[in-house]
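Complex shown without one protein chain; remaining protein chains in place.
As written, the chain order gives the labels A, B and C, with residue 1 at the start of each chain.
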């Protein structure tokens, strides 16, 4: 393995700083501020707020969480000016214009943490080395801290190698990937509309440390949504006819969801992960909320099953004469990486970990919202591709998730710099 | 007991003739013909067909049954002319105008049989005496054969006593009381719009032979209805998305019916007695039919719960994108007999069976569609009341139901003639 | 109205003290301590804790609430010794033995508050006079503060009139009437097993200020219960077969509850007032809880419908292979006051408010757990009866509920003392 290690120390240090103060989707105010400071320091043009987030397409952003996130960021030393600069919407895009003709290449980095409490096991490296999460119940359990840190070192590398580069490079620091909530609004801002090549990558998953997998077409399309029913209270026994039962509408929706016709041409799934409904034992329940999601093995199948569920929601609201609201809180498309660009990744990765450690891999189960950015790029004729660089900890979303930051991150970093050289290098 | 027995023999004979050839609701062509022949013979003015049936309000009448009924009647010796005279709608009203001033009094008699096969037990009187049903699967298991026979003897009595009577008397031979299908259309014909006093009665039920109960306010209002769903076929596994599943709409409707809010101010019930849906095991079911009924302890409660079910049907049709149709096939109102007229019945009945054998009785469970006639009369200021004259066989709708026709019928007959004398007698 | 007003001031003062520090069911540690202090001061024998609470029959008591209640009581000046004396179970019974032969008469007083936030409307008397609830979200919104205060003044009156009394008098200060949780355990302690006459009463409801209603047989029997399902997590799309879906079991139970056969001989209702199920959007839901209740117009009907629901819960747990637990959290029986004793109440009340202001009243909708005490007394041959003394605020369980404590309480007090004189007075 041929790792360019000169940037490793700063990556590790930045990653641990971010790991200590994990911020969930749409609350990454400190992370954004750290990113913006560093990008500016390095000489990048920086775009933020509504310039890179089309607020019409924001999903799963809750005012109470955002407010709490701002408070925490202030307490963590971020200034009010830095927070104001976000216009309330986290994320940042660093743009490096070489001034020389050449393609526009973008790399996406996600920044958000999860509502997972970090383990207290003293053997857990973040505990051992003293950089475990300081925010109870929140943790970088999917490696986005690593992604962000790598992105800033790639920025450093760009500044260091500016004379070897042509065209334009965009480093996209995206909020709220978890729950597939953020990328759609970034895509809809138009920020990738001039991009010729888009790369995205993830630490861990299938490949072990020292392995790389290049992603084949796959992933399920998904819509994550909340269903709210609002009825009217009344005494359940004395005058139920005056009530409007939101709980019943909700339970019948859950039950009906499984009776809706699947599609013969692929996978369509509906799940309800959570229901909260009702107020008191003997009062007709007035409020109900379902947390649901649909998935499809194609975007069309996902749309199909989503429309089926929406119709069932409406029908059950009508049956029980209650109001309803369906709120999309996350969405992702299927991924169709361009073969040609995937092959470029394979070449670069082979240079880093050896060709015997690089393979193609088809993801079937999960979802990734970078698919919105990829699709946007592809729709105007650009290319997009995706890869995983391995870690010995392959199971994200666990309280003891820990990729080896000193060994895994350099692999991702080096492949990305090679990709930039391949597409924007002056040969 | 003071029974006027001179009419008994003809009543018994007529009842047994009708019992042998039982005709279900809207197919009483032979029974109607026998009634019409006799009424005319006695000098009554007779109204039939659309003159007494408002076809817009006919419920639960099926062409195939009607056709079969006509064929049977022809085979039983009724002429085509007699059938044609019905205009396809069974039932008849005999009108006796005395020409002398006086009130208009009406008595209702129902004529239809049930889809109940008569027992083959040789001890069953109709078997013993050779007048059991000749039509397999059909039986006069609720005594309407007795009612009709009594009505004709009352007609005879009127003719015999014409000089003692004033005003006008209407004898209403109503079709399709079972399933509460016929009375509404009779009421809506306007035939009782000039009636001052309406009497209705039933053989058996609570009182034993020699007892009479006068009916207090009660009975449930009911709507009986069929729900039809129509979808679209497709292969259940290969392309379910192209189908529209009528069976699912039907099953979810049944399941949802129990979740609809009852009313706090009284009884509301929903039942589904029958479901038939689907065509083949692996085809998306295209047709579905539910046989349902609702009941309420008031007309308003019945309307309330019916409207709830209708909304649920519509919602489930929408959920599964199928067409639907709700067809009322029967209906009855609650019964609110006039106290004053009920007291008249009590007096007359006391003269017949002795005051110690007459009591008031509140019917709670069942339904009776004479309530439409009663309500119509009451709405224009007339009075209506109802009673039971006992039988030792109190359980109708059984295959071995058998009131003692030689002893029970004379009681009903005599009370009715006394009621006529009380209201239309020349004192 | 002939009100004995010498006790009014202490009643009002005590009621307001209790109103300021409302304690919900099973947390009435301060209220109990106030009661016990006073009873002892007056010379009553006092029984507490497990002597009057059979813990096998305690319902709806939650450790976390109890702990919080103890903390609040300590902060409110109650000593640890006073709390320890309860053995964790609130409530107290004051016993006055005259030493003279005579019957045992008991009066029941309930003490608990509700989770209802008191209105901030400055016109609300407790706000105006400065005795509104000091505990956010908790309020004496059903008048049990008045009941307890009256009980202590009745105790005072007994001590004052000891020479005019014979037999034994038991004043039962019962915890947790709301949700019908406490009385069963009191009854099962045996504390009323020697009682000849039991009186219970309530402020407000139907009668206005200056009116009294004597309760006729009525009230619904009820069981209040929580249903818990416990499944197993798994990813909803990747390996749902490894999960066990508690949410589905819960929703199907709710839906099925309406399909269970009602009983033909009276009212049977099932309600689900609240459901909480599931953890995360894309994880098979592992925990589910339903808050349900059944009611029946007789104890038998209540048992019937409860057993139906229990069977449905079990079946749905089996269908989805999850564990389940059904926890009774409240229960009440129908009320069958003794006519003779009710007539005694009527007489005494007539002396207080005038016969024209006293009437019989049949409660149909609600539930009262004093029925357990009444039934226990009646089962061994004693008599029990119940009445309401009016208030101009008839709508309890509202955040602005406020009976006129200076006028309503004296009516209740005076009737109760008259009842004691009638049964235990030396004539």
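Quick note on the criterion: a residue touches a chain if its C-beta (ideal position, glycine included) is under 8 Å from a C-beta of that chain, and two chains touch if they have at least 3 such contacts.
Note that the coordinates shown come from a computational prediction; the quantities given were computed from them, not determined experimentally.
A.B. asks: Going by the touch rule at the top, give the shown chains the omitted chain contacts.
C.D. replies: Output: missing chain touches A, B, C.
A.B. asks: Out of B:144, B:295 or B:423, which touches the unshown chain?
C.D. replies: Checking each option in B:144, B:295 or B:423, the one touching the absent chain turns out to be B:295.
A.B. asks: Among the options A:15, A:47, A:181 or A:262, which residue touches the chain absent from this view?
C.D. replies: Final answer for the missing-chain contact: A:262.
A.B. asks: Given the contact definition stated above, which residue among B:132, B:176, B:277 or B:305 touches the chain not shown here?
C.D. replies: Of these options, the touching residue for the absent chain is B:277.
A.B. asks: Just to verify: which one of C:212, C:248 or C:290 makes contact with the chain not shown?
C.D. replies: Per the contact definition at the top, the residue touching the missing chain is C:248.
A.B. asks: In the full complex, which residues of chain B touch the absent chain?
C.D. replies: Touch set of chain B with respect to the missing chain: 179, 220, 224, 235-238, 240, 247-248, 250-252, 254-255, 269, 271-283, 285, 291-293, 295, 365-366.
A.B. asks: Under the stated touch rule, tell me which residues of chain C contact the chain that is not displayed.
C.D. replies: 235, 237-243, 245, 248, 251-252, 255-256, 259, 261-265, 284, 304, 311-312, 314-316, 318-321
A.B. asks: For review purposes, identify every residue of chain A that touches the missing chain, sorted by number.
C.D. replies: Residues 254-260, 262, 264, 269, 365 of chain A touch the chain that is not shown.
Here, only the chains that are shown with their structure count from here on.
A.B. asks: Sort the chain contact graph into one of these: line, ring, star, complete or other.
C.D. replies: complete
A.B. asks: Could the interface between the copies chain A and chain B be described as same, meaning over half of its residue numbers are common to both, or is it different?
C.D. replies: same
A.B. asks: Of the other chains, whose C-alpha centre is the longest way from the centre of chain B?
C.D. replies: A
A.B. asks: Could you please state the distance in Å, as a whole number, between where the Cα atoms of chain B are centred and where those of chain C are centred?
C.D. replies: Centre separation, chain B to chain C: 51 Å.
A.B. asks: Quick one: chain A and chain B, Cα centre-to-centre, how many Å?
C.D. replies: So the centroids are 69 Å from each other.
A.B. asks: Can you list the residues of chain A that touch 2 or more other chains?
C.D. replies: Where chain A meets two or more other chains at a single residue, that happens at 235, 237-238, 240, 248, 251-252, 255, 284.
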